[in-house]
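Here is the structure we will look at.
A single protein chain has been omitted; all remaining protein chains appear in their positions.
Chain IDs A, B and C follow the sequence of writing; residue 1 opens each chain.
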Amino acid sequence: MVKLNMVKALNLALLQEMERDPDVLVLGEDVGVDGGVFRVTEDLHRTFGGKRVIDSPLAEAAIVGTAVGMALYGLKPVCEIQFSGFAFQCFHQIENHAARYRQRTQGRFHCQMVVRMPYGGGVRALEHHSESEEQFYAQVPGLKLVVPSGPRNARALLVSAIRDPDPVIFFEAKALYHAHKEEVPEETEALPIGQARVAQEGRDLTLIAYGAMVRVALEAAEVLRAEDGAEAEVIDLLTLSPLDRETLVGSVAKTGRAVVVHEAPRSFGPGAEIAASLMEGAFLALEAPIRRVAAVDVPWVGFAREKASVPDVPRVVAAARETLAF
Amino acid sequence: MVKLNMVKALNLALLQEMERDPDVLVLGEDVGVDGGVFRVTEDLHRTFGGKRVIDSPLAEAAIVGTAVGMALYGLKPVCEIQFSGFAFQCFHQIENHAARYRQRTQGRFHCQMVVRMPYGGGVRALEHHSESEEQFYAQVPGLKLVVPSGPRNARALLVSAIRDPDPVIFFEAKALYHAHKEEVPEETEALPIGQARVAQEGRDLTLIAYGAMVRVALEAAEVLRAEDGAEAEVIDLLTLSPLDRETLVGSVAKTGRAVVVHEAPRSFGPGAEIAASLMEGAFLALEAPIRRVAAVDVPWVGFAREKASVPDVPRVVAAARETLAF
Amino acid sequence: MPRTPLDLRLSVDHLSILDSDGNLDTALEPDIAAGDLKRMYRTMVLGRRLDERMVRLQRQGRIGTFAPIKGQEASQIGAVATLRREDWMVPSFRETAAMLWRGWPIEQLLAFFAGRLEGGRPAPDQRDLPITIPVATQLPHAVGLAYAAQYRGDDAVVMAFFGDGATSEGDFHEAMNFAGVWHVPVVLVCQNNQWAISVPIKKQTHSRTLAQKALAYGFPGIQVDGNDVLAVYAASREAVLRAQAGEGPTLIECVTYRLGVHTTADDPTKYRSEAEVREWERKDPLTRFGAYLEKKTLLEPGLEEELDAEIARAVAVFESLPPADPLTMFEHAYGELPAHLRAQRQEVGERLARTAPDPPAAGEPLPPPPMRGQRKTSRWSN
Partner (left out) sequence: MPRTPLDLRLSVDHLSILDSDGNLDTALEPDIAAGDLKRMYRTMVLGRRLDERMVRLQRQGRIGTFAPIKGQEASQIGAVATLRREDWMVPSFRETAAMLWRGWPIEQLLAFFAGRLEGGRPAPDQRDLPITIPVATQLPHAVGLAYAAQYRGDDAVVMAFFGDGATSEGDFHEAMNFAGVWHVPVVLVCQNNQWAISVPIKKQTHSRTLAQKALAYGFPGIQVDGNDVLAVYAASREAVLRAQAGEGPTLIECVTYRLGVHTTADDPTKYRSEAEVREWERKDPLTRFGAYLEKKTLLEPGLEEELDAEIARAVAVFESLPPADPLTMFEHAYGELPAHLRAQRQEVGERLARTAPDPPAAGEPLPPPPMRGQRKTSRWSN
């Protein structure tokens, strides 16, 4: 066991998968000599050389598009998009192709590839550097979308993503990169994609979150326990798509109440699917409407105003109290 | 009054708005001499010339990107993207810029522009020519998303979209282009953006649809009336974003039951937001979970199998019956 | 050096070997075995005949919209004929002749245009990508394939096709730039057929040639007479050999013409003159190559009938395909079907079992599509 922050944990996953499988390679802007602007690919260039850790020209569509070609050949590229805000430049390559080659060729080809990108706020960054675009990927059939919540599961999920035969979009919350360290086993470990984690059991209400919001949900649960004597179950989705409806429905069937928390804007966001799925799966158990705590529906608020938009503990607690009191 | 199909009705809107306002211009692939591959811009080139009806090079990002520049100058461009399946090429220009300039410049500049695109299936077309991507636009703050359901409202909404000070994404269901004709007044008429239409009143259940699915919902309502004696209220959204939650909640508060119908894939689709909003707004009135009838969650099924995926009358009727029987 | 022209050696050649008047530049004439010449001609004619048959199938509602190749046979066959089986071919959506050369069964192409997913499946050992519809988006894939070949130390070359219109897309640019920087074994074949639907090349770009666009990426571009199969072959062969020798990418601009409709939903009389079409008909690549073969006594008598019979057999196979089973639409969405799709498949299965009559077989006529199309144009009315 070593204690690692999320950056180092992700780095370890890349290092070990590359050691294990010569078909795994890394490409993106500044991922080589510089080690990535967040240092997730640090030292890989030194270890594996410029042919396997490719400092690409500044062009997201070609990063993903050439990775699609590599994957069709049988390689397993891991792309880094510097910030999720710049991934719309390659969205057509993801939607038109990465997600579809398997079906288009009826299994003759497929795209075993990962597209990693840092997302989310809380880092005092400029426009396009703080947004949460997970919904755009969650809704694309043919893709998987993984959002880890801490160093250990980030490492284990990245290992799974690299080994997964389908294209995986891997969202890394910038706010978590250096937030805390965790014990991470030196031996490679993998976590199943598509499976949510019950981060904390409880019977009065279910708090549903992913990425950086898991910590917020856990802290809110703590407040609820301490101040309201309410036991919240906290679900950490880990994978957004395919969504683990079974775990969600199981929890809400028990608690009858739920609050979904995310950094993406509220309208037409991931919380909508979660709420709709819960209504379908646990209608008769519902004692209150499922609430969504999310960012406001405006383009970008500027980091000077960000705190008023992104969910925080008091907002989750307030929503939970309303739900409990319904 | 003249009887027009939807293509001609849209053409009339463009013609009249261009006559009325010299700042309105049209650009896109094949919109000029050819009159658009669906003929929506027919004759405009002859009437207004190549400087106002621009046959652009084949590049969606530049079509929208230059239109953004034109709008910043004060013009009112109407872009045509040949098929919605090719709009991901310009998605970054839409999301990064068209949707944001107003806020980014705190009102100093804004993008009064329309991006029209044909969407949806039912026309035996190849991949990327049959998909329904409305959710991608519905969820972008700063945009409006309009989806007409017939010639007359298409014309009136396009007029409003062109006059609207904000960027409007205008989805035209290909299946409706030649589906039927309607009386359309010769005088310009406009319909408010953001307002749904109660296409048919009813008290037993609410069917919610837009675009080509409105007809399916109306026919399903007819079957329910005839065979089940059930009175369905049918809501034609017309605008997806901003969503007219008031009309939706008002209806479901009355009926207690709802089925949402759309051609987009089910998971994380527009139906999720509608269902979630209804749960929030009409929880106590709900007698059954809100059902979603939508396309299956696979990339593209091929038109030989399309019928099994896209909602049709029997599927809507079946979902309505389950909802009524819940 | 105050204001000095930089010595950048920016130049572009034009290559023509067999012109439309039958003049042959024997010094440049490529050395192609008789059997290969015959197979090239055969595939060009097959492409042309299949085109015509497909238009009829489309009119009858048996297949959907497709993009005919008439006039572009030399650009396609001259290029792919230089590939080995272990090389890769990356088509756009108008490469029927090239795909036939590469071994795609006719009935599979028909299935593709009948909206059946089965149509897009390359054979297990075939190094071809399927048809790509979004313009220019296949070009980064070609560059990625070439990178992978180089990475693995394989000898394979990648050849990608695209049109004049495609050069305007960002993906063309990004792919070209990556190809240059990575110095990969890729041959980029642009079929400049003068039109992108209704948009003429003059409205597409202000550069005088498309070949010169390669100069922006630091690798060679060459312009060839795309209706001259020998010139296309010679330029492609040179490019393929350069690629194999590790000398990087080449852009080849084939100057050709689309003699027919853009797709079966298009009406070219709206945007171009009969006279222009007549002009190009005189440069027909088949006529020219046929005359060349005639001189070499390589023309096979009865070829057209033989090919028509081959087409007829394939159409029969296509028409006897069992109806598309809707449940298979779930099959290759993911490597393994996730829970929500298992549920959806079950739901569709139950629904079909309850209600649906068998869908029409692949070859059965379908109702006319509600979208515009099927305009009769003079060029297709014969």
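Here is the rule we use: a residue touches a chain if its C-beta (ideal position, glycine included) is under 8 Å from a C-beta of that chain, and two chains touch if they have at least 3 such contacts.
Everything numeric in this text was worked out from a predicted model, so none of it was measured.
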{"item": "In the full complex, displayed partners of the excluded chain", "value": "A, B, C"}
{"item": "Selected residue (touches chain absent from view) among A:Pro77, A:Gly122 or A:Gly271", "value": "A:Gly122"}
{"item": "Of C:Arg42, C:Arg127, C:His141 or C:His173, the residue in touch with the unshown chain", "value": "C:His173"}
{"item": "Candidate in contact with the missing chain, chosen from A:Gln135, A:Thr247 or A:Ser267", "value": "A:Ser267"}
{"item": "For chain C, the residues touching the chain missing from this view", "value": "1-6, 8, 10-17, 25, 27-28, 168-174, 177, 180-181, 183, 203-209, 211-213, 215-219, 223"}
{"item": "Residues of chain A in contact with the chain not shown", "value": "7, 29-30, 32-35, 37-39, 55-59, 61-62, 85-86, 89, 122-129, 174-175, 177-179, 266-267, 296-309, 314-315, 318"}
{"item": "Chain B residues that touch the omitted chain in the full complex", "value": "25, 51-52, 56-57, 59, 61-62, 64-75, 77, 92-93, 96-97, 102-110, 141-142, 144, 164-166, 194, 242-243, 245-246"}
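Following the convention adopted for this analysis, only the chains that are shown with their structure count from here on.
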{"item": "Most distant chain from chain A, judged by the mean position of its C-alpha atoms", "value": "C"}
{"item": "Between chain C and chain A, distance of the C-alpha-averaged centres to the nearest whole Å", "value": "39"}
{"item": "Where chain C touches two or more other chains, by residue", "value": "117, 134, 170-171, 333, 340-341"}
{"item": "Multi-chain contact residues (two or more partners), chain A", "value": "92, 96, 103-104, 141-142, 243"}
